[in-house]
Every structure is written in structure tokens, then in C-alpha cells.
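Okay, so here's the structure we're looking at.
Excluded from the complex is one protein chain; the other protein chains are retained at their positions.
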Amino acid sequence: MRMKGPGNMFRSLVLAAVVGLSGGMTGAAQAKVVGLEAELQDWSFAGPFGTYDTNQLQRGFQIFQQSCSSCHSANLLSFRNLSEEGGPSFSEDQVKALAAEYTIFDPELEDGERPATPADRWPAPFPTELDARAANSGALPPDFSVLAKARGISQKFPFWAFNYFTAYQEGGADYIYNLLVNYGEAPEDAEIPDGQAWNNYLARGLAMAPPLDDGFITYDGEGVPETLEQYAADVTAFMMWMADPHLVSRKEMGFRVLTFLFLLAGLMYLVKRKIWADVKH
Amino acid sequence: MSGNSSYNPTGAVEKWFDERLPILRFSKEHLMDFPTPKNINYWWTFGAVLAFILVIQIVTGIVLAMHYVPNSELAFNSVEAIRRDVNYGRIIQGTHAVGASMFFAAVYIHIFRGLYYGSYKAPREILWILGVVIFVLMMATAFMGYVLPWGQMSFWAATVITNIFAAIPVIGDPILALLRGGFAVDNATLNRFFSLHYLLPFIIAAVVGLHIWALHVPGNNNPVGVEVKSSHDTLPFHPYFTMKDLFVIVVVLIPFAWFVFFAPDILGHPDNYIPADPLLTPPHIVPEWYFLPFYAILRAIDFDMWFISSKLGGVIFFGGSILVLFFVPWLDRSKVRSGNFRPLFRPFFWLFVLNFLMLTYLGAQVAEGIYVLLSKVGTAYYFAYFLIILPIISRVERPAPLPASISESVLGKAEASGEKGQ
Partner (left out) sequence: MASEATSGTTRRDFLYVATGAVGAVGVGAAVWPLIDQMNPDASVRALASIEFDLAPVGVGESFTITWRGQPIFVRHRTEAEIAEARAVPMEDLKDPATDLERVVEGKEQWLIMIGICTHLGCVPLGQKPSDAKGDYNGWFCPCHGSHYDIAGRIRKGPAPLNLVLPPIEFLSDTIVKVG
């Protein structure tokens, strides 16, 4: 679309207007090399009717606890959240026992340490950013608390406009999922620094080595495939919950509010019509 | 306007009160009996919608201030604490954030209605100017409010927008330091923005009071643009327009609630969920959607003009695009108010609307290639509309014949539609 020179200016203008009107303009128009087109997932929490799948959140928590949390912090997650309604819904006793396995730094105590309680935040794997960088060859593993809302995918022009009507808010989840399942061999012409792993989705090297692989975590119970894709979907769902823990109750309230507003709008319309019935306007 | 009051105090107490503080008389006169043109259409309900949203924003804002911490170390997490832990915090915070968008959507409808129906023309110039003042105050308030969550977009919005003032020759840099309270945007900036973000809405409310005062002197304009001639042309504000306005307010609450409950983050940007980092600019920073047209104008000036650098030029055009609104009453000299009777005006007006939408779209795109060119064209038309097209049209246009009165236009229309119906 780039045309130079005054002669082409008018033509490019007309062309752009035509293209623009026909809705063919691209949304973000990134000229950068972008890897793969994000494959949108069918999330249980998508859309106005979406809710979290409790079992999936529990599996996702297992992955977070056993894998991610050794490098990534989740500073805004409290243990008590894990037993709250609309989340992984562990029992309070389970959460209490889980918390007790972790140690909290408490400056008010003589020895400075005590076992965590449900009221405590999830302890960070590294005490400071410098420690985190030192342990991860200079890279800082991002905090997980709201990460699922801090990422997004780019969509082309007419498609993002639909999001306002479908309430698509899973761009961050789709981003994380696609990142997790698209590690691979670097193309021959790509140069990546030592110690980085190539990611096809982002089309660049990442400091994080592929964190998940088929069968590396054993799920309790049967029927859930222990595959990379399943792990990625589960941990992504958990991260989405962590970022938006009141999603379910928010939507439930939304239905009550919208029902009410439609009723009131209907009544107000009748009132308005009745009042104006004998007026010519 | 005075003399519309049918308030007759009954009883000694009411009479005693009325002689000392005639607030009931005043309310009855201005909120109930006020004669309002009976032909005003639904575009005229957005004033009431805006007043309603202002109240929502002030109420939810006061509530949020009970929990928010204006400190650069704590602000981000305090907003998250509101969303996560405060009772109904997710809803209240969502309402305030979505409310800003609804506020601007409504104000744009309100402004374009005024532009189409010539509501800025004599004797309503002061009314219009007060409206533009409110718009400017809204922009300042919304901008400073956006900084408060102290995410990446907050921080870089604050950096970029305060930098605008650095473009002013000679005194630019001292002003920049004064605004920021430091050499860069930092805790001092956040604190003052919080203070001003709390203050400005009350100033807006005061100017809204003046705006309504200025409205109640000449009374409402109307779709025909012919002044009220007799009491046959009007209806009392209550119940006719109170109920109509309330109906529209409830209707507006439907998309409002849709966003708050089902997509509270869709109007924002993911980057604002990353805590502010003064050392790392996000690759593609964009303002909130309601600033995009003006942002596109700011970016369109990427060339030096004469002795004016492109930076200063962008700022001049950015400021000018809002300043020009103050002069609209004197740029459009046509005696006819309503666009309905101005055949030459109409296509240029609608092109202006399209152009404004295009600038909104362009403001969100990366500043390269065709987008830069289109931004320049859009900016040129924006200014040409006010500075060239409106003055010329008002000289050369031959308006369609106006009805003698509001009643005549209404009854004529009613009879015509009556015949069709039967």
C-alpha cells in the first residue's frame, strides 16, 4: 500500500478510501514480522454465558504450582482465593493445608518466618527482581497475577469490531495458549541469542525454555489427556481466573441487571407513549 | 426565563419559606414547568443522559477514592485490590471506567447534534461556549483519571501528553517540570493528577449549572430551528421531557451494563494491566478511543512548517482543533439554524462526521504509510470545514423555506402522516 511520489498520491487516496469503505482495512496493520496467526480456542469462560470449569482450574493450578511457580510470582493471588466461589473451589481445609506448606517472610517475628495461612499472598519464588534475573539468565519472569489480561492478540479490521457484541475478552488467554504450544525449531535464517528457545507464534526467541511437554505432569483421575495442548489450555484457564476471579459472579449479576433494564426500558417506553398520546409533536 | 412559574405556595409554612428561599419555586419553574419546544427529537435527550452519567461518575469516583492509593508504588495494586477484594469493587470500578467511555459517546452525540441543528447560533453562543468548556474539562479529567491505575498505558499517556507542553517555545520546559513535579512523570505527578481528577468533576458540575442557566435564558433550540413563537409551540418540561429523558437514560444503561458486566476490559488496553515501567515504552501506545481523532491530528503534523517545528506544529493543530469549536458561532454566518433546511450544508456536515470517524480509526493505527497520508487529509478537512466551508456556505447557500412556526411544522407533518396511515 505504500506509494511514493505526488503522482501516486491521488490514486493511493482513492484506493485507500475504497478499501476503507469496503471494510478491508487491517486492524493493527503491523509491518513487523509476526509469527503465526493466533488460533482462537473455545474457552469455557468465553462469551456472556461462559463460566470457569472448576476441574480445569484445579488442573491448571496443579501445573502452576508444580511448574510455573518455581520461576513466576503471582503477587496478587491469596491462598484464600483458591477456595472462593467461582474459582478452583478447593475446600477451606485443603487450602489451609496447602498454605501451611509454604513459608512466609514476616518481619514482625523474631526468626522472620512462619508458615502461610489462607489470608497470605502466594509467596514469590525470588525475594527481589535482581534475584529473579540472576536465576533466569538476565530475564525477568513476569508476574502471573493479571498476565492473562495484560496480553492480547491482533485481529484484522472487521473482526475486532464484532468483539464488542460477542464480549470477546479472551485475547490474553489465546495469546498465552498459542505461545505455550508453538515452541519449535528456529528457521535457518533466524538468529537467536544463546540459551533462548525459538517460538513460532511470536517468531522470536524466548528466554523461557518450553515449559510444558506431553505427559510431564500426572493428573489425578482418568479421562483427561496428558498432552501439551491440554496442559496449556488448563494452565491458561487458571491464569485467566487469577486475572479475573469474579468473572462468574459478574456475569450472573449482569444477567439480572440487563433483564431488569429491559423491563424498565419497556415500562418507561409505555409511560412515555401514554404521556405523549394526546400531543401532536 | 422567569414568569413561567405556576407555583402557588399553599399554607403559611410554604409561603414563609418561599419568601425566604424560593427554591421550590425555582425548581418548579426550571425542572417542571419550563416551556420546551414540543418538536425536539431524541437527539435532544443526550443532555439529560450526560447529566446522569456525570452523577454516576462522581458517585462511583468518590467510592473508588475510599480505596485507591495515589502512590506510584501502591497505585496499581490498590486498583487490583478494589477489583478483587472490595465488596462489589469489580462492578464499581468497571462502572467508573466504562462510564468514561459512555460519557464521551454521549457528549459526541450531543456536540454533533448541536453542529447539525445550529444550536450554537445567536442567542445561544454562550451556551455553546460553556459546552466546549465542559468538553475540555472532561478531556482533562478523563486523561488524569486514566493515569491513576498506573499501568504502562497510564504512565506513557502521562509522559506523552505532558510532553505536549514542552513544545511551547521558551517556557515549555519550565512548564513541563511544573506539571510533572519532577524531571519525569513520577509519584509527584500521580499525586497531583489524583487531586485534580477529584477536583475537576465538581468544576464540571458547576459549569454544567451555568450551561443549563444559559440554556434556560433563550430556551431550547429545536429541529426546525425556528424560535418559539407562542405557548402552542411548547410543552412543560415535566412530565413530557422528564419521562422521555428517563426512558432514554434507561436505554443507554443497557449497553453501559453490557460493557460493565460482560466486557469491562474491552474498551481499555491490555498494556494497562502491566505495571508502569519508566524504562520500557510499549511498542504501540494509543490513547483511549475518545481521544483518537485529536491524537490523529496531533500526529498528522510530521513536517516542519516555516519556522515551526513539527512538534510544535502538531501541538498547535491539536490545540487548534478544540479551540476552533469556540468560534463556530461566528464562523457559520447562516441565518438558518437547522441543517434540515440547508441543502448545501448537509453533505459537508455528513462528510465531517465521516471524517471524524476516520480520524478516530487512524488515531489507533501505527503512524506509517497510508495512515499518515489519510491523517493529513482528515486533519485538513477538519479545519477546512470550520474555517473555510462553513463561512463560504453561509454566503452562497439558498436555504429551503422555513415553516412560520414550530406548531405549523408539527401540524403539517402530523396531517401528512395521518393521511398515509389511513
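Going in written order, the chains are labelled A and B, and every chain counts its residues from 1.
The rule is simple: a contact is a pair of C-beta atoms (placed from the backbone, for glycine too) under 8 Å apart; a residue touches a chain by one contact, two chains touch by 3 or more.
Every value quoted in this text rests on a predicted model; they were computed, and no experiment measured them.
Among B:84, B:197, B:211 or B:376, only B:84 touches the chain left out of the display. Chain A meets the missing chain through residues 78, 80, 84, 108, 117-119, 260-261, 263-264, 267-268, 270-271, 274-275, 277-279.
The missing chain lies against chain B, touching residues 59-60, 63, 66-67, 81, 84-89, 91-92, 235-236, 239-240.
We adopt the following convention: only the chains that are shown with their structure count from here on.
Note for the complex: chain B touches chain A at residues 38-39, 77, 80, 83-84, 90-91, 94, 235, 239-240, 243-244, 246-247, 250-251, 253-254, 257-258, 260-266, 270-271, 273-274, 284, 358, 361, 365-366, 368-371, 373-374, 377, 410-411, 414. For chain A in complex with chain B, the residues that touch the partner chain are 1-3, 9, 12-13, 16, 20, 25, 28-31, 48, 75-76, 81, 145-147, 149-152, 163-164, 167-169, 171-172, 243, 245-246, 250-251, 253-255, 257-258, 261-262, 264-265, 268-269, 271-272, 275-276, 279-281.
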